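Only one protein chain is missing from this complex, and each of the others stays in its spot.
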Amino acid sequence: MNPYIALLISFALCAIVAGIMCGASWLLGPKVENKAKSEIFETGNPPLGSIRGIRFPVKFYLTAILFVVFDIEVVFMYPWAVVFRRLGWMGLGEMAVFVAVLAVGLAYVWRVGALEWD
Amino acid sequence: MQQFADYLLDEGILAGLPKSLGYALVIAFFAFVLLNFIMLVAGVTSWLERRVWARIQSRVGPNRVGPQGAIQWLADGIKNIMKEDIVPTAADKPLFKAAPYLAMIGFFGAWACVPFGDGLIIADLNVGVLYITAVTGLVVVGILMAGWSSNNKWALLGGMRSAAQIVSYEIPAAIAVNAVIVLTGTLSMQGIIRAQGWAPWNWFLFDNPFTFVAFFIFFVALLAEGNRTPFDLPEAESELVAGAFTEYSGLRSLLFFLVEWGNLYIIGALCTSLFLGGWQTPHFTDNGFVLGLVQFVVFFLKSYFLVFVAMWIRATLPRVRVDQLMSLCWKYLVPISFVNLLGAMLWVVAFPHGFLPARLGMFLFGIMVTIYFLMRVAFHLRRARPEMSWNPIA
Partner (left out) sequence: MIAFYFIALLTLASALLVVLHRNPIYSALGLVNTLFLIAVSFVMLDAELIAMLQVIVYAGAIVILFLFVIMLLNVESEVRSARISKIGTAGLAFVLLFAVELAVFALVRDPSGAQELPAGFGSTELLAETLFSKGMLSFELTSLLLLVAVVGAVVMARRKVES
């Protein structure tokens, strides 16, 4: 049995079941149009403006780029961990250098205060 | 599952069908059973969680529907199906409607790779651990989609916070997992479980001091990834209304809650498979069915114990601040897990075939910590007795 076919079947089944549930809700639930009801919820006040005018702080971007960098690093770790026993000291050295370089990066980010969320 | 499919094809009800179609039917059947099982687990967890919090906080909790309120979750589910599915006029309709599906598929995809027993797994991938990391990433996209398409400021802010939190905590979780992979040399979930034993000192939790630390890092990081208290800022009810799901009503909100409570069990199941020996039991009988059942029960109990711990944490700890959340991840968990991984690899180079005294020592240490913890709990319970004289269940 190819496990990927199994995954495909599971995904399809999940989507179908979720679709059936939504369909049942559509059939059974009331459908009453109401202007106030279909407004955006802003704790009871009339909605002000739109989210299209909002700009987010740069720290979200910093978090994302830190994540991308460390994620790529971790991605290298997985195959390395799998063959670690065969690589032995050589592998240990390789990974130590790799991690050390990125630790410098983390230290720099920490030092300049980009990890402070304020 | 393979044997079961072969049996059905050879002499069972599927005899005579083409092999591939028979397999597909068996898989679809198991996937359907699993889906129902998830809904059951998520539902019961949602009820049990409220009862457990209530008991811990000297309240009553839901106790009206069924004995002790045990089918409250079913009532909630039916109510949610009967409710109107409101889509705000200002929302981006296609994305708003599609977001719960994406979260749901990403979440069910992770379940498909959870090993409930020897062979009781929908898809035993060679790269199972990686696959679970990859597919849960889809949930992040679903949450961001939900937040943005709602066209609501709280929802967008909640979605962004949620995404930032989930992606940050993925790093320590992944590094902690590597401490186990170094030991086994495989990424397959079943392979990792097979490398452990049924006895607690053969679990990876007690294998060496570094995996012991990795377990706690992993558990904390997964709690944060699941947006659980004390890390539930993205949907902090008192600040952000309900986070990314503010505008969702009826069934679509139910799907998101299903994902949330089902994820809680995934947290337990992952920790159990990687660190607590998974479904490993002594081989006491040759009856495959009985053995499979016992394995399933063992796995379920272990992982549900961790779910209980998560409930316990949620009932007792206050929410952390955003800056504390981020500094905990980047300033503590990431560096600690790096050093920890370095230690784990040194251990493997030093003792390529494991080191039994260390395992037994770690196991004893674990027992001592537990006893000390229980003594503390008993002490505090005794001291608080006068205020606790009121029993909410009686």
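The chains carry the letters A and B, assigned in the order they are written, with residues numbered from 1 in each.
Note that in this section a residue touches a chain if its C-beta (ideal position, glycine included) is under 8 Å from a C-beta of that chain, and two chains touch if they have at least 3 such contacts.
Just so you know, these numbers come straight off a predicted model, no measurement behind them.
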| item | value |
| --- | --- |
| Contacts of chain A with the absent chain, listed as residue ranges | 4, 52-69, 71-73, 75-76, 78-80, 82-83, 86-87, 90-91, 94, 97-98, 101-102, 104-106, 108-109, 112, 114 |
| Absent-chain interface as seen on chain B, which is shown | 92, 95, 125-127, 130-131, 133-135, 137-138, 140-141, 144-145, 148, 156, 160, 163-164, 167, 187 |
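Just so we're on the same page, only the chains that are shown with their structure count from here on.
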| item | value |
| --- | --- |
| Length of the line joining the C-alpha centres of chain A and chain B, rounded to whole Å | 16 |
| Sites on chain B touched by chain A in the complex | 1-2, 5, 23-24, 27-28, 31-32, 34-35, 80-91, 100-101, 104-105, 108-109, 112, 122-125, 129-130, 148, 150-154, 156, 160, 164, 167-168, 170-171, 174-175, 178, 181-182, 185-187, 241, 246-247, 250-252, 254-255, 322-323, 325-327, 330-331, 334-335, 338, 341-342, 345-346, 348-349, 352 |
| Touching residues (chain side chain A, partner chain B) in the complex | 1, 3-7, 9-11, 13-15, 17-19, 21-22, 24-26, 28-32, 37-43, 47, 50-51, 54, 56, 60, 63-64, 66-67, 70-71, 74, 77-78, 81-85, 88-89, 92, 95-96, 99, 103, 106, 109-110, 115-118 |
